[in-house]
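Note that this complex is displayed minus one protein chain, with the remaining chains in position.
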Amino acid sequence: MNKLNVHDLNVWFGKHRDRVDAVKGASFDVAQGESFGLVGESGSGKSTILRAITGLAPDWSGAMALDGNPIPKARPKAFFKTVQMVFQDPYASLHPRHSVDQVLGETLHLHGFKDIDARVVKLLDDVGLGQKFRFRYPHQLSGGQRQRVAIARALAPEPELLLLDEPTSALDVSVQAEILNLLSDLRRDRGLTYLMVSHDLSVVGHMCDRLAVMKDGEIVEILDVASLRAMKSTHPYSKQLLEASL
Amino acid sequence: MMEKLLDIENLWVRFPSRNGVFDAVRGVSFTLGRERLGIVGESGSGKSMTGRAILRLIRSPGIVEADHINLEGQDLLQLPEKKMREVRGQRISMVMQDPKFSLNPVMTIGDQIIEAYRLHNSVSKADAYAKSLEMLEAVSIRNPERVMRAYPHEMSGGMGQRIMIAMMLIPNPEILIADEPTSALDVSVQRQVLDIMDKLVKDRGMGLIFISHDLNLVADFCDRVLIMYAGRIVEVCDADKLHEATHPYTRGLLNSLPRLDPPRDRLDVLKRDPEWSEAESVSGRI
Partner (left out) sequence: MSETQSLREWLLTETPTSRRHAKISAVYQGWLSFRSNTMAMIGLGILVLLVVVAAAAPVLAPHDPFVQDLGNRLAPLWSDGHVFGTDSLGRDILSRLIYGARITLYIVALVALIAPVAGLLVGTVSGYVGGWTDTVLMRITDIFLAFPRLVLALAFVAALGAGIENAVLAISLTAWPPYARIARAETLTIRSSDFISAIKLQGAGPLRIITKHIWPLCISSLIVRVTLDMAGIILAAAGLGFLGLGAQPPSPEWGAMISEGRRFILDHWWVATVPGLAIFTVSLAFNLLGDGLRDVLDPKAGE
């Protein structure tokens, strides 16, 4: 059974004349334990798909299913225990006035955990931040450190599916390597399923097993990474993208 | 022997703050001929500060010091501000990262280009308009009249950047400093913009300083590369020999990039050696 099924997804913003179709007829499946990439340029709709899955984009049609069960229009709390998201901009995804401890503590509290202190300590260790970062505020953290906190927050409810929206595009190259390694390790250790969005084919090629190439809201091709590396893509746009990245 | 357009010796840029003095650029020296010189580094390496220091765009409390910054023999640090204004734009131009922020949003593109042109050349508005159209065509903009009437927000990123390049090249400068000109653009558009810059720089025999964090892009596009770390130059090499670089920081950067060709399980993580920021800056002089 697939972890995530998306069938004929349409997402739009605005009404009538001002309506913009960000995603048109997207269909793909993500298997349990797989790492699936969504690649495209800006405006291709890849991030919008993630927002639709998490309920942050209200106007959508089509079918989405998690573990075989259709995803309801109003996401119940249990949904967020299974599906979590890491956002792109580490400078915008943490509340400027909340310390790391507050961010993680609040998340754990919302999901009903009781042993919050112990879990906060463990989460910080799991993402490679020590205890000395626990009471810092975001402005006292570097970009890579903030992204680790964001990952810790996403891991707090012990999810099974992690949605990653360009998690390293705002980071320096050397920091990117650390975060990508962290994400690979976490996936292997916890058996997580990843749906990763990126504009960078080499990142997707490194992190993912299969990927979908998007252009102007549509998925133009789905291929596995081995074919990508062998430059065996079929759609002309994918070829174009490949050539531009090399 | 390439003619030296720019000669910088021992450049320091310091920022005094409440917690002491922060040195953004420490003892950087290099020369620029009629070539494409890349300056690569991560955030905090001082690469953008170097570019701005050359144009003396760093305001107090920042302090810029150097033995000299010679533009064809003339020391820019000694010039009074009035003379420096004549240099900026006329002899050395700068293209920055995001055209959304470097183009004036409330003026039409035509007005901005014409204004820029007439700042450096006393010509009639009609002549300036004609020259602007010429420049827009030179950067492969197909409908220049329409673009002249449009506002910056109506342009896509790639077009905006091409307009910036057109604007910056109108006064025929000798040197162009490009600070992350393609970082805000999509991959397919990047190539286009770079090709245009390349052609213009070659045709006019200009010197180009290309500042970027993207090692591969710079290696592809430039002739020579300076790699900066913590305000110093740690390595200098020819672009085509970048993959034979020797300094551990450069090697570290190259190895930590995810690549499509050989698949790797884990990316090599850069271990920063404090030695790198202590060591003397490598000279980028030819």
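Read from first to last, the chains carry the letters A and B; within each, the first residue is number 1.
Here is the rule we go by: contacts are C-beta pairs under 8 Å (C-beta built on N, C-alpha and C of every residue); 3 or more make two chains touch, one makes a residue touch a chain.
Since we're looking at a predicted model, the values are computed, not measured.
Enquirer: Under the definition given at the start, what are the shown partners of the omitted chain?
Expert: Contacts of the omitted chain with visible chains: A.
Enquirer: Looking at the full complex, which residue from A:Asn5, A:Ser35, A:Ser93 or A:Ser198 touches the chain that isn't shown here?
Expert: Spelled out, the listed residue whose C-beta touches the missing chain is A:Ser93.
Enquirer: Have a look at A:Arg153, A:His199 or A:Lys215 and name the one touching the chain we're not showing.
Expert: Among A:Arg153, A:His199 or A:Lys215, only A:Arg153 touches the chain that is not shown.
Enquirer: On chain A, where is the contact patch with the chain that was removed from view?
Expert: 54-56, 77, 80, 84-85, 87-89, 92-99, 101-102, 106-107, 110-111, 132-133, 135-137, 139-140, 150, 153, 157
Quick note on the criterion: only the chains that are shown with their structure count from here on.
Enquirer: Round to the nearest whole Å and give the separation of the Cα centres of chain A and chain B.
Expert: About 33 Å separates the centre of chain A from that of chain B.
Enquirer: Which residues of chain B touch chain A in their complex?
Expert: 42-43, 186-188, 190-191, 213, 215, 252-253, 256-261, 263-270
Enquirer: Considering the complex alone, what residue numbers of chain A touch chain B?
Expert: Result: residues 41-42, 143, 172-174, 176-178, 180-181, 184, 199-203, 205-207, 225, 228-229, 240-242, 244-246 of chain A touch chain B.
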